[in-house]
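Here the structure comes first, spelled out in structure tokens, and everything after it is commentary.
With one protein chain held back, the other chains of the complex are shown just where they sit.
Showing chain A:
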Amino acid sequence: MLASTMPLPGTDDPINVAQTIGFGVIAVVMVVSALRVVTTKNVVHAAMWLVLVLAGAAAQYVLLAAEFVAVTQVMVYIGAVVVLFLFGVMLTRARLGSDAELTRKNWYGAAFVGLILVGLLGFSLVDTFQDAKLPEDRQVSLAPDLPADATDAEVEAALEEPNVGSNTAAISDSLFTQYLVPLEVVAVLLTAALVGAIVIARRD
């Protein structure tokens, strides 16, 4: 019988089997697609493989209970950025068939750098976060909703009971209170970047 949780060898904490298998399947798909993005000889195919990587990332966000980030990933990345890439490919008239010139001749130097990087990062990560576990309940608790004139006893009672809401509500709360100025700055940055893109790409 497949239990939904089973003990991890060497520790007493249970680990969620279904989630771990799901993670593994998505991770393999993501890594294979990412390798195809950087090795395929056809730019349009690279964009299509990139879609698979981005969708896999969105699935991982769902596993991590970050549903708002997952939806944003699908809408902004898969919906907009990939379309932009395909426009770029077509407007630069890249050869639509396979193109042997897409990769440098000394690509093995880059492969060496990548392997060294993955080795160093992997070693330091495993060494630092050995068996740090993600909490089973990954919803963020919200600040309790209290009237301004709440008495101390009311505040204490509200803090006692767990006030677990959705992560989306927590994101909106923090975006419009703590991160309001960065949000406005990002809005101005996006506008400036889009105006700049039009100015650069415009025919004189």
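Criterion: a residue touches a chain if its C-beta (ideal position, glycine included) is under 8 Å from a C-beta of that chain, and two chains touch if they have at least 3 such contacts; residues count from 1.
In the analysis below, contacts and distances are computed from a predicted model.
> UniProt name of the unshown chain, from "DNA-binding protein", "Response regulator transcription factor", "Fumarate hydratase" or "NADH-quinone oxidoreductase subunit K"?
The chain we cannot see is, by its UniProt record, "NADH-quinone oxidoreductase subunit K".
> Using the document's contact rule, name the residues of chain A that touch the chain not shown here.
Residues touching the hidden chain, for chain A, are 15-16, 19-20, 23, 27, 30-31, 34-35, 37-38, 43, 46-47, 50, 53-54, 57, 60-61, 63-66, 68-69, 72-73, 76-77, 80-81, 84-85, 87-89, 91-94, 99, 101-104, 107, 109-111, 113-115, 117-118, 121-122, 125-126, 129-135, 138, 140-141, 167, 170-171, 173-175, 179, 182, 186, 189-190, 193-194, 196-198, 200-201, 203.
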